[in-house]
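Of the protein chains in this complex, one is absent; all others appear in place.
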Amino acid sequence: MSVFDGLKFRKVKSPIHDLDPRVKFIYVCVIFAIALIFWELIPLLILFLIQLPFVLLGKVQRQWLRSLRGAAFLAIIIFVTNFVFSFIGAGYRFTAESLESAFALTFRFVVLVESFSIFFLTTSPDNLSLALEQTRVPYEFCFAFTTAVRFVPVLANEAQTIMDAQKARGLELERGNFLKRIKNYIPILIPLIVSAIRRSLELAEAMESRAWGATKNRTNLYVLRMNKNDFILLAITTGILITAVYIRLFIPIPSVCELLEI
Amino acid sequence: MAIIETENLTYTYPGATNPSIRNVSIKIEKGEFVLITGPSGCGKTTLCRCFNGLIPHFYQGKLEGEVFVAGLKVDEHSIHELAKHVGLVFQNPENQLFALSVEKDVAFGLENLGVPRDEIRRRVDWAMKLTGIYHLKDRAPNELSGGQQQRVAIASVLAMKPEIIVLDEPTSFLDPLGAENIFKVIYELNRKFGITIILVEHRLDLTAKYADHIIIMDNGEILLDGETRSVLNSEKARLVGVGIPKATRLYQILKKDRVNLRSTIPLSSDEMAAMLEEVLKSK
Partner (left out) sequence: MIEVKNVYFTYPNGVEALKGVSLTIKDGEFVAIMGQNGAGKTTLVKHFNGLLKPTKGIVLVDGVDTRKVSVATLARKVGFVFQNPDHQLFSETVEDEISFALKNFRFEAETINKRVDWALNLLGLTRYKKTSPFMLSGGERKRVALASVLAWNPKILILDEPTIGQDYQQKEKLRHFILQLNAQKKTVIIVTHDVEFVAECNPRVILMSNGEIIADGEARKILTDPKIVTEASIVPPQITQIFIKLKNYGFPRDILDIYEAREAILNSLRKGFK
């Protein structure tokens, strides 16, 4: 669960938070693409490092570290499997190259997690939905998205209350064999579903009462406008992309092993 | 014409065999503060749904008789047209807030109506200030207390500048102080801006003092309808068991004991205390 905790948005005032989510999204996609075209350790390491200023500017170090920690388990699995396979591939021999490539592939994963967590940690779901709306995604879809975000904590709370209520009537979730345990959840699922249905009916009523669907030309309290920082980020992103492609195509990349002449 | 007028209104939910409200004929004047009360299941909520067109447009079912709201015949106008005249606030604050911040929620109705952006801004700020939630404008609804959430719900209908606000048991999940705050906010909207308020509520102890007009329902029918003091003083009101305010009950009992109290019927502890003070001073 800690991976998700690391992705939870918190309101902070920072230049990164103020960026247009569309631009940030392009940035994430570019980093993503670059991470996939390299398999050497050095460029992936650089890719990891050039994102650190974003984390610091966005003041999300702590949550960002938590998301990395959450991803650590998967990273270790990736490392171990890669290492074991190259170990077997090299004829059961331990080589520095296999160690390096296992590290590189692990870093590729870390870079992906890093950029996604920067995006989600610094983009409010509200802005995200606004970005979707302005990219002509139908409003119903954007509304469904924000409403889902809004009600996740509410439903989680409700599930806890229902669980408490049934436990107070002697329900023991951990009792019995596998099938019995699944059955134990029926007294929790049914009230949860019934209440979700009731809730959605009430929501629909409230939406209707607030002029839902009155006009096709819906307006919005906020519009996203690109400002200076957004253009800067766009320029940086383009720069990174061009450099990366150029390096990939024309410059041979030394491995750490070669540099250290192992 | 009164701002709300119903004539022989009878409504049956789809699939139900019996009507939920029967032969309801009421008149509500512009600027009144109206209290609707009665035992659970007496049809109060159903009646509220007729005021903004949820009945018959959303619930369908069988509607007989007529409802006029702000001069519009409800079954001939859509819910969103009526939304400009009537705002509805529901019992559970949690299920009427959809946005991730308070101000977005307050703006929701205006956005749906396609109001220009700077006008939305102005009205949203106005509504948030009036309901005392301006300082919460960037908060998410689940970071708020129930009372604050309910004030957001009121602000979000208020922003649409309706002539009428209908509140269906808005405080049943709140604690007494949270409830008191809501009542004060709507009372101010009523007195300062002349917005017609229709409040559905069980706890007359807390609310009778605000109302000019009270409607008591039972079993889908109107049982009593009139000026608050005289209705609550009537024998019929006591017998139906809606919980007459304690201050009013005490007045009735003391009157029977021939205590020389003034003839205005008190609705609150303040009024009762003032009356008693008169008698105690003159003794």
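Every chain is named by a letter (A and B) in the order it is written, and numbering of its residues begins at 1.
The rule is simple: a contact is a pair of C-beta atoms (placed from the backbone, for glycine too) under 8 Å apart; a residue touches a chain by one contact, two chains touch by 3 or more.
Computed from a predicted structure; not experimentally measured.
Participant: Looking beyond the chains shown, say which of B:G71, B:P116, B:G194 or B:G241 touches the absent one.
Facilitator: Counting the whole complex, the residue in contact with the absent chain is B:G241.
Participant: Return the single residue from A:E40, A:E97, A:E158 or A:E202 that touches the missing chain.
Facilitator: A:E158
Participant: From the listed residues A:P15, A:P191 or A:G213, report the one that touches the chain absent from this view.
Facilitator: With A:P15, A:P191 or A:G213 as choices, the missing chain is touched by A:P191.
Participant: Which chain A residues would touch the chain omitted from the figure, given the whole complex?
Facilitator: Residues 158, 161-162, 164-172, 186-187, 190-191, 194-195, 198 of chain A touch the chain absent from view.
Participant: Suppose we count only contacts with the excluded chain; which residues of chain B make the list?
Facilitator: Here the touching residues of chain B are 38-41, 91, 145-146, 169, 172-178, 180, 202-203, 205, 241-243, 245-247, 249-250, 253-254, 257, 259, 268-270, 272-273, 276-277, 279-280, 283.
Methods note: only the chains that are shown with their structure count from here on.
Participant: Cα centroid separation between chain A and chain B, in whole Å?
Facilitator: Computed from C-alpha means, the inter-chain centre distance equals 45 Å.
Participant: Over in the complex, which chain B residues touch chain A? Could you list them?
Facilitator: Chain B reaches chain A through residues 52, 54, 57-58, 79-81, 83-84, 87-88, 90, 92, 94-101, 103-104, 107-117, 120-121, 124, 138, 140-142, 156-157, 160.
Participant: Chain B touches which residues of chain A in the complex?
Facilitator: 11, 124-126, 143, 146-147, 149-150, 153-154, 199, 202-215, 217-221, 223
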